[in-house]
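The complex appears here minus one protein chain, its other protein chains still in place.
The block that comes next holds chain A.
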Amino acid sequence: MIKLFKVKEKQKELAESANGKSSIKKQSAGELRLHRDISELNMPKSCSISFPNGKDDLMNFEVTIRPDEGYYLGGTFMFTFQVSPIYPHEAPKVKCKTKVYHPNIDLEGNVCLNILREDWKPVLNINTIIYGLFHLFTEPNSEDPLNHDAAAVLRDNPKLFESNVRRAMTGGYVGQTLFPRCI
């Protein structure tokens, strides 16, 4: 290819300041795939999505979940999604921004959901994750605890768990931890 390189170098020397090509913004393959996921989104009715950086940044968005049954009925829980440029090779990073008393979500907002980590596969999509999160609220489980105390209470005393969830959601203390109101 050296002849080609030579021609190009000579052309450059001749026309050093030729009309400046408009700089192209390259869209990563991950962004394109995400574009498809988002444009086909089909969320549970009580969920909503927003894009804090406007319509052109799909890589960072927020999903609000309002469980329609179970312990968390009536609450509003916000999650942030951070999507990598190599999505779907890698799962999005999801955090819960609403402080919640939940066996599978810790007080820092880390979420224990298998498809976000060990069971993520490129065929899954944003919709799957949102359904997965939704499911965490209708069926919290004590087997994958991130909030150890909440998991123990759910396992040993579901009645107490229910009242703890209520207390947390209406804004109050459970043990030493203060939860802001989210109802």
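General observations
Rule of thumb we're sticking to: a contact is a pair of C-beta atoms (placed from the backbone, for glycine too) under 8 Å apart; a residue touches a chain by one contact, two chains touch by 3 or more; residues count from 1.
Simple rule for what comes next: contacts and distances are computed from a predicted model.
From the set "Adenylyltransferase and sulfurtransferase uba4", "Replication factor C subunit 5", "Geranylgeranyl transferase type-2 subunit alpha" or "NEDD8-activating enzyme E1 catalytic subunit", the protein name that UniProt assigns to the chain left out of the figure is "NEDD8-activating enzyme E1 catalytic subunit". Taking the whole complex into account, chain A touches the unshown chain at residues 1-6, 8-9, 12, 21-33, 35-36, 38-43, 48-51, 54-56, 58, 84-86, 89-91, 104, 106-112, 114, 117-118, 120, 122, 144-146, 148.
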